[in-house]
Every structure is written in structure tokens, then in C-alpha cells.
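All protein chains but one are shown in place.
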Amino acid sequence: MNQSKKITILKIGIIGLGYWGVNLVRNFANLKDTELKMVVDSRPERKEALDKLCPAAIFSDTADELLNDPEIDAVVIATPVFTHYELAKRSLEMNKHVLIEKPMTSSTKQAEELIEIAQRKKKVLMVDHTFLYTGSVMKMKSLIMNGDIGKVKYFDSTRINLGLFQPDINVLWDLAPHDISILNYLIEERPYSVQATGVSHTHNGIENIAYITVNYESGFIAHFSCSWTSPVKIRMMLIGGEQKMIVFNDVEPTEKIKVYDTGYEYKTDEDKKRILVDYRTGDIYTPKLDMREALALMANDFVSAVRNGTTPLSDHVSGLEVIKILEASQESIKNKGREVIIKNSFQ
Amino acid sequence: MNQSKKITILKIGIIGLGYWGVNLVRNFANLKDTELKMVVDSRPERKEALDKLCPAAIFSDTADELLNDPEIDAVVIATPVFTHYELAKRSLEMNKHVLIEKPMTSSTKQAEELIEIAQRKKKVLMVDHTFLYTGSVMKMKSLIMNGDIGKVKYFDSTRINLGLFQPDINVLWDLAPHDISILNYLIEERPYSVQATGVSHTHNGIENIAYITVNYESGFIAHFSCSWTSPVKIRMMLIGGEQKMIVFNDVEPTEKIKVYDTGYEYKTDEDKKRILVDYRTGDIYTPKLDMREALALMANDFVSAVRNGTTPLSDHVSGLEVIKILEASQESIKNKGREVIIKNSFQ
Amino acid sequence: MNQSKKITILKIGIIGLGYWGVNLVRNFANLKDTELKMVVDSRPERKEALDKLCPAAIFSDTADELLNDPEIDAVVIATPVFTHYELAKRSLEMNKHVLIEKPMTSSTKQAEELIEIAQRKKKVLMVDHTFLYTGSVMKMKSLIMNGDIGKVKYFDSTRINLGLFQPDINVLWDLAPHDISILNYLIEERPYSVQATGVSHTHNGIENIAYITVNYESGFIAHFSCSWTSPVKIRMMLIGGEQKMIVFNDVEPTEKIKVYDTGYEYKTDEDKKRILVDYRTGDIYTPKLDMREALALMANDFVSAVRNGTTPLSDHVSGLEVIKILEASQESIKNKGREVIIKNSFQ
Partner (left out) sequence: MNQSKKITILKIGIIGLGYWGVNLVRNFANLKDTELKMVVDSRPERKEALDKLCPAAIFSDTADELLNDPEIDAVVIATPVFTHYELAKRSLEMNKHVLIEKPMTSSTKQAEELIEIAQRKKKVLMVDHTFLYTGSVMKMKSLIMNGDIGKVKYFDSTRINLGLFQPDINVLWDLAPHDISILNYLIEERPYSVQATGVSHTHNGIENIAYITVNYESGFIAHFSCSWTSPVKIRMMLIGGEQKMIVFNDVEPTEKIKVYDTGYEYKTDEDKKRILVDYRTGDIYTPKLDMREALALMANDFVSAVRNGTTPLSDHVSGLEVIKILEASQESIKNKGREVIIKNSFQ
């Protein structure tokens, strides 16, 4: 008998069976060598939904039952943002690995504290930035890494649609984590500062439209436009390199990424007075993308981290760095667009 | 003999025969009851272009010849921005009516001084904000005026493409005047402040990407995104009202304006804790647009102002208000995005 | 006790658990006052799929079990086309109501025989032309019925993509039933003749590209273009009326129907020699569509027909008329495009 080959089944619990929780249940229930043992939602009527999705899982309306179950190895937290810190902290302290929905926490301080606990407890702490696992982002990463694009000069993201107004977080905390996590993944340089503006059209002061500019010492610049109140749905990123430019249009069903063989060169004339810009425009290339479900790949990455100690793509550093930009942007909005310096990462 | 019916031919001179000057020559040469008498360009080789376009007009390589010609009633200035003030001032002082290409001047101070001279000299001073004369903008104006859209809440404009880098002005002064003039025309409320960010990828410090947020006391917000370095050409405006929303997509050949019968209502629940947003989505309406050439209508509006004393759509107030936002934005960019208050209009 | 209000549960059986069968199971399992009692597929390994979809249903690998079950009131047939006639005939003879996937049968003769049996047995015989239940088709029907479009002059349909080659039927029998059923539903006039062409790029002679022209005595014309070998997916219909024209673009996610306020009028000049055509172009209207799942509405329509004796939208007449055009087209293709007259409907 070769015991070393025996795979222990990993037991998973999920807290929160809302819109995204349903997708998590579906994916974790189908994972090899794992068992989705329990799902928690404070609304008892969600039991029915769970019974349809995964009759084998236990339903509970209290997180305590899950946290106190010594068999559960890992917890997936898919509750409103303001509860992330508390639930993740308790999970880690009960020696469970943790996967948190984006955004990781409500503040940098909370995120840093969770990371400290996870390191002390030697547990995986991961954030679900699902977009990093899409074929589109993987393709952009490889185009940038292999030098095809040249030095990257700007990143411009628009994510607007008619969206649900969230009662506890503004449009930035709701929509921008997707794009900021992509930015941080694609670009190695860390941001220097942010400037942000926004407006609330409700009397609770929660912004429904917001804009962020992220500045870098090298001159690279990133800009985000977010809105819950656009009649058209736009999900578009432009990434400009010195050699080529990428357009990522996520509302296209398949032709999501286009690479424009377009660049420009600057020179000054003899008197150093005039800038001459030479454009070069060429072919466009629309690569075939990996169309596997990103959420399944993310779930696998979490399980692999728990089982094999690998570092997931969307780890807690990625989670923290998104929070830093969100927090600084929030501060900038509240200070009428004043530049806010991003604190250095503590690692 | 009924002398009152006799129309005196209006004599026009144009300074600057560049890309846009060619369009001006074509339009003014075709205008009824006017004569394009002289065209000035400092490059003598432009005479050949003029001879093809309008052989009847005199070519000169010096503005003095034009300004000193007592027969010329009105001057159209289509030279680089930094020369506008000087040329317009001299024209007005020679008792000529003046039409200036956008943007009107390099500063608010210059614009105000020109207005003061024009008023003293009782001459027309107009700015060519051509977009105000397009079927698209006229349709949007009427949709807003007749109350169809409801109270307007936001205005979001993107104007990006692979553009010529201008040696003397940045992307804001080059591209944003179009969109700011439209904003000011559509919205009666005057702006309170701006915040702007941007970046220069050349070593002369002239921004090639810039973003402006314009704030209003009522909570209305406007945002502009401008770039000379985008691989795709986007010319899009979103205008959100409480009843309906407008999308103006200027790269569409004919279906430029779409009106979405989409709105949202806010209420709070009993505890005043949660915002409930009700969306209403309905039909989309794509109105037929007046497809006449906007530049011809603008030229007519200038001639009518000179002849009949009417106030043109795109008058010097419109010109000045664009400059105020540009100047404040420039100041904000140089101050790292700090909010800059817009001075009240002097009229 | 009011016994007349008691609703008897209708018991349903489905034969065929392929791609479409899965959708049928999902919809019939969710229907009110019905029970999906049994699902048959000759491949025993499909039991697993059924257990996930609807654990309450019995799986069988033989149709006999279903046909011999006296409790089963109605049978849904979702097997390959060549088996439709045999299975439907046996079902009707066992006194069961029948819903057949499109196309109804392999020949007009078979379809007519089934209709005769259904009428004798007083059973519902319906064909699943799902498209008739979509919001798009319902909207087009009402636009035509209420006279908005004016007299309809032509119908042009393109349905092409990279599709699975069917081993037993050609591209016409696979794709055109959708569009022909829509044509027959929208247009009251019955066709006079067809001409069809096509090509097979495989050595089994089964056409993978085909074109049909359908002629009408009034001068109305319809044309269908079908292909399994197109790199782009096109699902487009143009319907031209004397007052307005409709474009139905089914690959658009929401803006599927556009109504062009465009028409033309013919007149002859005095000599009757020249045709003068006046175009009128106006606004475009994009109606909001009912986005409910068409298949659920179709399933309800079947149940209502069984329970209440109503005539379903997609009844056996609709099914037969599609077969007539397909059969005539097939004959025309085999006769090098020769015109084939459509036989009159027997009812």
C-alpha cells in the first residue's frame, strides 16, 4: 500500500449564498478531491437554493457552525465587504485557509492584519480576483511579458453600465477592484500616487460615478472610469506600449483582445523646438483566447495553494495592493481630488 | 427704386490656410452675398492651393495687407492658438468683425480683453465651435430643452485617437474645446470647479493624455477623457437624465444619437438605511439627424451676426467659457489634480 | 368541496436527452401542475445527466417503457429527425399528446399522416418552433399586424455559422426550419413555389451551404441563406414593408429589432418610360423586447393546449408548412434549381 499517494479530501465551507456565492458553490462542488461540506447564509430561505445546487452540502444560517467544525479545512467568504475582515480573522484563528471575495477588506489596516495572522498561522489567505484567470488577461500578460508591446506607457479602463447601487460601498469599491487587480498584475511598477473624483446622486453620499488617475514615477499613467448609471454597457481597456497597443473589449463575445501594430516615436527637430511624432500603423491581430471558466481556474489555484503550498496568482499581496489604491482614491475624492501618495507595500 | 432691399456684398478675409483653413475657404467662397477677397498664409507656397480652391481670391503672405485693406469687413482667423489674441485684437482695432478658430485664445485674460474691445468697437466677435451646428448637437439640445430627458445628472465625454501631437498646445487645448463647448451649450448651469490630471510622454512636457472632472453646485458632474495616443478612435458622449439617457457616438456614420428610455429612481427604505434604486428600461429611439454641413451653418451664423446684429450660437461668451475651463484644468494638472474654482463670468 | 377546481397533474415523458433535450427537461421539470415522469435515451450513460437535472424523473433506455406507461399523458420527442414519424405515430396511437422537435418529420406525407391520426385520436400534435415564442418574433408580428410596416414586400434571412455537420440531414433541414417557421407566422399569404440551390463539400452529398427563394403570387419574395461553414456567425432577417423596414439581428444581445422609418414609392413619369423612386428615411426605433425564455413559453403553450384545448402558436399546421417548403427546396436542389410548386395545404 502506497500511502503517500493517498489524497486527502479537502473540506470546504462557503459563507454567503448571494449572486456570486451561487457561482462559487457550483464550482467548488465540481472540484476534484474536495468536498463542499457546508454553506452558510443568514437568510434561512436560501436553503432551498442550496438544495437545488448541491444537495450533498449542509446548510446553516450561522457562520459559527462552520467555523467551529474542525473538519472544514478552508473557508470561502462571499459576504458583504464590511464583514470580510471579521469573518476572515475568525477563520484564520480557527486554523482554516481563507479565500475572500474582492475587495479583500474595507481598509489597508484590516488587510495587513489579516496577512499578518495568515503568516503566523501558516495558512493560505487568497483573494478572488477572478479576472486574472480569464483567457483575455492571461493573453495580455503574455503579450506584455514577451516584449511584443514594448515599454507600456498608459492603461485606460472603462467599466460602466446600469448597475445595482450597493448600500454599503460606492461604485469604486464595487467595480474598480476588477480593473485595478488587472493593472497590478500586468504592470510590475508600483504606483506612486492617485487622484480621484466622483459624485453621488443619492442623498447617502455614496458615489455612483467615479474616476481615478494612478500616477507612477516612470511616467506610466493609469485611469479608471466607473459608473453604475450608464445606459450602455462598456467594459474596455486600452493599453499603450511603445511598439504596439492592446484593446480589450470584454463585451465582445469572442474577439475580446485586439493587438494593434501601432506605435509612435518622438524626435525633436534641429532647433529642439518642435516635437515630431512618427506614427506607424500596421496589421491587427486578434488572438484566440482560452475560453475555460475563470472561476474554476481560480478555485483550482486556491486548492493547489492549500494542498501544495504554491503561491496563487491572486494572492493576499494582490488583494492588499488593490485595497491601497481604493483607500487612497477614497481619500482623494473626499479631499476634492488632491493627490494622495500610496504607501509602500510592507513586504 | 427700393434701396433698402439692396444687399451690400460682405467682404471676407481669412488668415491661415492650413487643414481647417481649406474648409473655411471652401465654405466662405460659396456663401451668398459675400465675397472671399483675400487669404493670408505666411508660407508663399500655399498660393497654389488657394488658386485651386478659389481662384478669385487674392493671396498674401502677410496679415498686414489684409488688415490694412479697408474694403474687408470681416476676418476669419485660422492660425495657431498663440497668435489668435494678437491677430483678433488688431482686426477689431481696424474695425473688422472677427471669427476665431477654437480655442479662442491662450488665456481668459486675452479672451476678456478681446470681448471688451469688440463691445467698444461694436463689432461681432465669434468663435468657431463647429460642433454646435451639427445635427447631433442640435438634436441633443432639443431633447434636453423639451424636458424629454429629465433633470440632467452627468455628462461623460471621450475623444481619443491617434492624433497629431501639436507642438504648442497640449491634448486638452487641442481636443477638449469641442466637448466643452457642447457641454456649455447643452447645460445651463455654470461650472463651479475643475480637477484635472494628465501625462506627457514627450520630454517637452506637453500632455498627450488628459482627464478633466468639472463640478457643479447642483451635483451635476462632467468628465472629459482626451488622448492623442489611442489605437482606436472613440468619439462618445453619455448624457444621463433622470428620465432618459443619451448616447452620442460620433464615429457612427448615421446612427449617431440614441435615446435610451432608461431612468432610475432612488428611495430609502423605512429605516432610511438602505438606498433602493428602481431601474426602468424601455425602448431606444434613434432620431434622424440634420446632415447639412455644420461649417456652412456656422459661416452663415457669422454672416448673419455681422449683417443683422443677431447673436450667434457660438458667440464670444461661449468662447470665453471654454477658455476658463481649459485654463483652470491646466492649472489643476500643474498642481497635481488640486481643485481649481472657475471664476464667474464677467457678463 | 369544489371538485371542478382541482387540477390534475399532467404527466410528461421526454424521448431524447441530447443537447436540446437537456433544455426541455429543465423547462418541463419547472412547469406548474405538471410532472416530468420519465426521460428516455438509448444511451444508458445519459442517466447520470438526468439525475443531475431532475432526480425525480425515471430514466429509461427504451421508448417502449414510456409509451406503455398509461400514466403518461404527453410525450415530447427530441430525437433525430428520421425517427420523429415513427415515435410520434406510436405515441398518438397510445393516446398520448405529442410535441415534436423541429423539423416535424422527414416528409410532407409523414406529417400529413400524423395530423390525420391526431385529429382522429383528438390529441394535441404540436411542433417546437421555439423562435415563435421569442420577444423578437412577437414584436415583429405585432409590428406587421398593426399595419405599422405597411404591405410587406420581401423577407431575407441569413443564418450562417460554423456548425456541426449533421450526418442525416442537410443544412436546410437543420437551420432553415427556424426561419421558415418565422416567415410563415409573420406572413399570411401562402407560398406559391420555391427555387433552391446548394452544395455539398463532403462526399456523402449532404449540402452544407444552401439558398432558397420562395415565391408568392402577390410578388412578395422570401430568400434564405444557410451555411454550416461560415467563419462569422450571422443571424439576420430583413423585412421590407412599403412604410417601414425591420432588421432583426439575433446576435445582438438586447437591441435585436430595429424598425427603420424608411420607405419608397414608385411613380412613372408622364411618358410611362421612367420609374421614379422616392425614398423616405426617418427615425429608427429599437423596441424593448420581452426577454422571457421562449422555451418556457412554448412548453406552457403545449400544456395549455392539452389541458384547455387551445390552439398553440406552433401547431401541426405550422409544422407541416415548414416541411412543405423544405421538401420542395430539396427537390429543387436535386433538379438544379428548377422551380417547384408548393402543394396546397390540405386543411
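We call the chains A, B and C, going by the order they appear; numbering starts again at 1 in every chain.
Convention: a residue touches a chain if its C-beta (ideal position, glycine included) is under 8 Å from a C-beta of that chain, and two chains touch if they have at least 3 such contacts.
In this text, all values refer to a predicted model and were calculated from it rather than measured experimentally.
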{"item": "Interface partners of the hidden chain - shown chains only, full complex considered", "value": "A, C"}
{"item": "Candidate in contact with the missing chain, chosen from C:15, C:36, C:206 or C:342", "value": "C:206"}
{"item": "Candidates A:30, A:62, A:281 or A:311 - the one touching the absent chain", "value": "A:281"}
{"item": "Residue ranges of subunit A at the interface with the undisplayed chain", "value": "255, 258, 261, 281-288"}
{"item": "For subunit C, residues in touch with the removed chain", "value": "153-154, 156, 158, 160, 162, 164-165, 167, 193, 195, 197-204, 206, 209, 211, 213, 215, 219, 221, 223, 225, 227, 229-232, 238, 240, 245, 247, 260, 262, 264, 266, 268, 273-275, 277, 279, 281, 332, 336-339"}
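In this section, only the chains that are shown with their structure count from here on.
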{"item": "Chain occupying the middle, per Cα centroid", "value": "A"}
{"item": "Numbering shared by both copies at the subunit B-subunit A contact, with half separating same from different", "value": "same"}
{"item": "Distance between chain centroids, defined by C-alpha means - subunit A, subunit C (Å)", "value": "44"}
{"item": "Gap in Å, rounded to a whole number, between the CA centres of subunit B and subunit A", "value": "40"}
